[in-house]
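Coming up: chain A.
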Amino acid sequence: MPDQVGLELIAGQLASKIPGAVRQTTFFRGRGSVEIEPATVRGVLASLRADHGYRALMSVHGVDYYPQEPRLGVHYELLDMERVDRLTVKLRVALAEPRVESVTPDWPTADHQEREIYDMFGVQFDGHPDLRRILMPEDYEGHPQRRDFPIGGEPVLFTHNDATGPGWTR
Partner candidate 1 sequence: MIRTYLPAIVFLALGAIVGTTFAVLNAAFGPRRRIPAKTQPYECGLPSEIKRGFRFGISFYLIAMLFILFDIETIFLYPIAAELRAYGTFALGELITFVVLLAVAFVYVWRRGALEWR
Partner candidate 2 sequence: MALTREPIEPGSLRARQMLARDMLRGDLEGFELEQHVEQSLLLTTLDKAVAWGRSNSIYPATFGLACCAIEMMSVVAARVDIARFGWEAFRASPRQADLLILSGRVSIKMAPVVRRIYDQMLEPKWAIAMGACSSSMGVFNNYAIVPADKFMPIDVHVPGCPPRPEALMHGILKLRKMIQDDPDMGWRERYDAEGTEEVLEGAEPAGA
C-alpha cells in the first residue's frame, strides 16, 4: 500500500500534472485514497496508469453519502500487480447534476460496473457505450440504493397488523 509519504508524493504529482484535480488525500488503516475533481477523472486515471504503474482497475462502486452534501460518490479501486499496491480514487457528485465522464473507453472493466452505479444510484456516465439499467427491470422508476429510497418489502404479518395485511394470505 502506498504509505503516507508515497500517497502525498502521488497526490503532488497529480496536482502538478492536472491543475486543480486533487481535492484531498486520506490515509486510513494503511490504505491511501485520493479525492479528485469529478471532471478530471479520465485524466487522473490515465496518468496514474502511465506514471505510477496502476495498470489494473479492480472495482468501480457507488456510495450515497446521504446527510453530507455532494451526495453521490464514485470510487475507483486501482491495483498495481508488480508492486502489489492499491490506491482508491474517489469523487463526489451532487444529486442535482450527477454527471461523470465514463472511463469505459480506456478501462473496459468499468462497463458493467458503471451501468450498475447508474442503475442503483442514478449517476449519469457520459460517453458510456450503452448506459442502461443492468440489475433492475428496464421500466423501473427510482434508484433503489439511494439512502432515501424505502427498503420496500412486505410488512411482517402479526396479529395486530393483519387487518392491513396485503390479503394474499387469505
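Note that a contact is a pair of C-beta atoms (placed from the backbone, for glycine too) under 8 Å apart; a residue touches a chain by one contact, two chains touch by 3 or more; residues count from 1.
Regarding candidate selection, all candidates are chains of the complex that A comes from, given by their letters.
This structure is a prediction, so every number in the text was calculated from the model and none was measured.
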item	value
Of 1 or 2, the one touching chain A somewhere in this complex	2
Candidate 2 contact footprint on chain A (complex, rising order)	136-137, 140, 144, 149-154, 156, 159, 162-163, 165, 167-170
